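All protein chains of the complex are present and in place, except for one that has been dropped.
Moving on, here comes subunit A:
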Amino acid sequence: MMRHLISAADLTKDDAVRILDTAEEMARVADRPIKKLPTLRGRTVVNLFFEDSTRTRISFEAAEKRLSADVINFSAKGSSVSKGESLKDTAQTLEAMGVDAVVIRHGASGAPFRLATSGWIDAAVVNAGDGTHQHPTQALLDAFTMRRRLVGRDAGLGQDLAGKRVTLVGDILHSRVARSNVDLLHTLGAEVTLVAPPTLLPVGVGSWPCEVSYDLDRVLPASDAVMMLRVQRERMNAAFFPTEREYSRRYGLDGERMARMPGHALVMHPGPMVRGMEITAEVADSERCTVVEQVANGVSIRMAVLYLLLGGQDQTAQQTAPAPATEEK
């Protein structure tokens, strides 16, 4: 296991399956009356959030507390960061306080990578979302949700997602969730198709390990899971698409479209949803929609990641482990 979790692309298939399997063990803790393990007792984890994200922060916080870690929440708002302190100085302040892991959410792509590789700190770094780059724990919880539903909770143990057809729909260009999912799903053997208006696909998407389509209706019947991504209304003002209604008509998921999906197929969404834009209420509230399940699974996945990074193996081995593979890529 690596020392940091920066990008889903850094995970091998064995790493990923191991995290998913560990998360299943962690999920059992959640089923107990006392949802706590002593694993990280005496270890300090800081949630360093430069961007507002209550949902992700709470998910990490719940995971850390269930592992008995000491938790510090550091929000950039109202802190010295808003007065111009640099990421480096903030990091070194935390280092001086002796934190063991930093969970970082940052608006700048690459900030967690810099934190992990610039020699500013020694702590393990977990990327909780950076700019439009990566959000690896989201991809892991999505894969976990798919494996449970499409392979089975017990049958899935030790398994990947070979042959599963996953469709991601929406604002791929600005989405760290999409990038992480493409990387991880490809590693796990799934076949990924991206569906979006051409304006919301990055130049260079042709080199990604996935298919690209502009036609949602053609892709739906051949999908085992359809992941709808949030589309911010403001994008309309930058001419990415003409109107909200036109977007919704061409790329939104409503009941009629959902009916064209295979019977077993899932509807997923990383949240928060924009109902009426990329997804109708009828779909969001349907049995097939896994949004709430994804939230619950998020805690298990984050427990697994922190456990494996901080407590899951021999300490000395961790300290000599190499930096994430993005450096050599």
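Methods note: a residue touches a chain if its C-beta (ideal position, glycine included) is under 8 Å from a C-beta of that chain, and two chains touch if they have at least 3 such contacts; residues count from 1.
In this section, contacts and distances are computed from a predicted model.
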{"item": "Omitted chain (choose from \"Urease accessory protein UreF\", \"Dihydroorotase\", \"Multidrug ABC transporter permease\" or \"SusD family protein\") - UniProt protein name", "value": "\"Dihydroorotase\""}
{"item": "Omitted-chain contact residue, chosen from A:R43, A:R179 or A:R230", "value": "A:R179"}
{"item": "Candidates A:A63, A:A111, A:L161 or A:A304 - the one touching the absent chain", "value": "A:A111"}
{"item": "Touch criterion as defined above, residue of A:K13, A:K65 or A:K88 at the omitted chain", "value": "A:K88"}
{"item": "Given A:V205, A:M236 or A:A296, the one touching the chain that is not displayed", "value": "A:V205"}
{"item": "Hidden partner chain, residues of subunit A it touches", "value": "86-88, 106-111, 113-114, 117-118, 130-134, 176, 179, 202-208, 326-327, 329"}
